[in-house]
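Heads up, one of the protein chains got dropped from this complex, but the rest are sitting where they should.
Chain lettering (A and B) follows the sequence in which the chains are written, and residue indices restart at 1 in each chain.
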Amino acid sequence: MSASKVQLDRQGRLRHFLTVEGLSRRHLIEILDTAESLRGVAERRVKKLPTLHGKTVVNLFFEASTRTRTTFELAAKRLSADVITLNIAHSSTVKGETLLDTLQNIEAMQCDMFVVRHQQSGAAEFIARHVKPHIAVLNAGDGRHAHPTQGMLDAFTIRRHKPDFANLQVAIVGDILHSRVARSLIHALNILGVAEIRVVAPRTLLPAAVEGLGVRVFLDPREGLKDVDVVVMLRLQKERMEGALLPTEQEFFQRYGLTEERLALAKPDAIVMHPGPINRGVEIDSRVADGPRSVILEQVTNGIAVRMAIMSITLGNHARPDGEDA
Amino acid sequence: MSASKVQLDRQGRLRHFLTVEGLSRRHLIEILDTAESLRGVAERRVKKLPTLHGKTVVNLFFEASTRTRTTFELAAKRLSADVITLNIAHSSTVKGETLLDTLQNIEAMQCDMFVVRHQQSGAAEFIARHVKPHIAVLNAGDGRHAHPTQGMLDAFTIRRHKPDFANLQVAIVGDILHSRVARSLIHALNILGVAEIRVVAPRTLLPAAVEGLGVRVFLDPREGLKDVDVVVMLRLQKERMEGALLPTEQEFFQRYGLTEERLALAKPDAIVMHPGPINRGVEIDSRVADGPRSVILEQVTNGIAVRMAIMSITLGNHARPDGEDA
Partner (left out) sequence: MSASKVQLDRQGRLRHFLTVEGLSRRHLIEILDTAESLRGVAERRVKKLPTLHGKTVVNLFFEASTRTRTTFELAAKRLSADVITLNIAHSSTVKGETLLDTLQNIEAMQCDMFVVRHQQSGAAEFIARHVKPHIAVLNAGDGRHAHPTQGMLDAFTIRRHKPDFANLQVAIVGDILHSRVARSLIHALNILGVAEIRVVAPRTLLPAAVEGLGVRVFLDPREGLKDVDVVVMLRLQKERMEGALLPTEQEFFQRYGLTEERLALAKPDAIVMHPGPINRGVEIDSRVADGPRSVILEQVTNGIAVRMAIMSITLGNHARPDGEDA
């Protein structure tokens, strides 16, 4: 049973959110539509809903990430949940406890949701397989595997600007090889029926059988960016680079960095995205990052709504009866 | 005036919770009964009560403990309190402030409860003696002295399974010498009228005048475990060991570790407890820890209810008038 199966209950409803891969269009549309209705909450005077009042959300961060942790914490608090943050990297194995013992202890505290970030691929799925049935597990990034809430917030941002997916061309540019963001986004866009998904990168930053993901490969950005509606720049994952896949950051910028000149190849109304944090002058020029076609900060805003949506949907499904027949 | 007196008001009601020693059976039954009524809260859809709404609980942790801190934080939040956590180990003496100055500053912030964890015995009592009258102090573990909320949650767990204390035999096995948990539990079980409390350990891991605590001493687990109703395994406190009291962990396991064979000496329906975190293969075999007679994770769940009970009772008593006559 794969991660995509573990996350569904018998009626095929989302009980965890581990990966976009294997989900149906219906699942993704439910998330996007729920996020759309929640987006307004943050613009109201009282930015809170009672949806998760009395629920406990535990941030289990085995890998430091202030930014992602903060967005999940805000999403949970705006749904009125209580939030506990455990930086396991620093604390858990102090007394030599195994991961499973740590997990079982936390679930014995009657928590309702685990938000898991881990440097190893498959960690969130492993945890989802072992928690008690009443707990929902959200993957907040596992190794190089997936970062599905990021993929969904990217898809949500694209839909707000370019809702006609059947006629859309999206270019994802940069370090595809190390990017769990790219992987999750590619799955999401394919499931949502985006006409063409391009990856634009040097051969050394592409996974081995990348075409199998349902993308067109371009080594040359002059071709890859041509007439696209959306440009998604990826962060050059300096901290994940092992060995010298690239001569220098300067060379990367020269060949692939998104400048105004290069962006001019895309459609005139193309939008520019980036999962952040951006490396100015490495994968993106400041004039583009801060320019009128950048929706990078909008992605951050949308990330709260999308995470609120996924929290509401998964915990809502836990409250419903689960059986062979609906 | 001893710790057991400091924690009572003039009517003999709990105003702090520092130690089980010296409390009456009535005090303990009040805690257990309140915890019983609160245990259901965590199973409701909304796991929250308004009891401490508008109150501020401060976690003062001079000794790191993610697990204990988290259970107190959850207990306070489920009673709707605001929670502030201060890891004093890292912060307080940065600017050369004394402990009393730190305390007086925090109490000047109009907090209502201090949850104190400290590596020195007597620290919580010292703090209770110096805080303003409106503040309740809970001991979350002080040196080798006491861990009274753990003792109470253990007693609570035993009562749920074996309510007939007058006919009960409990064996506490392992590192009695360094265990504040053992000390608190022995006091609780004696006060509650448990028929026989046994300690089972090598001579090097027993306190000098252990019999004075009201226990029977067994060096040989074959005798100590015979026909008991409850086996409480203690964690081998590697981090507290000073000098070579034991040859090796392997030897400890061989002589005292709880295996299925050894557990067979106890009554057929005996339960197995451990305060956690467990050292698998050191004091307990995984088959026993994860087996059908283990209530180790139930202890964690009960810990929230017992801490909620103690918080409610002590703060409730602060709200009542205190005088020579009731």
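In this text, contacts are C-beta pairs under 8 Å (C-beta built on N, C-alpha and C of every residue); 3 or more make two chains touch, one makes a residue touch a chain.
The structure presented is a predicted model; accordingly, all values stated were derived computationally and were not measured.
Considering the full assembly, B:110 is the residue among B:2, B:24 or B:110 that touches the omitted chain. Residue-wise, the contact with the chain that is not shown comes from A:48, picked out of A:5, A:26 or A:48.
The hidden chain makes contact, of the residues B:49, B:64, B:84 or B:217, with B:84. Counting over the whole complex, subunit B has residues 53-56, 82, 84, 86, 91-92, 94-98, 101-102, 104-106, 108-111, 319 touching the chain that is not drawn.
Although one chain is not displayed, subunit A still touches it through residues 42-48, 64, 66-67, 70-71, 73-74, 77-78, 235, 238-239, 276-280, 297-298, 300-301, 303-304.
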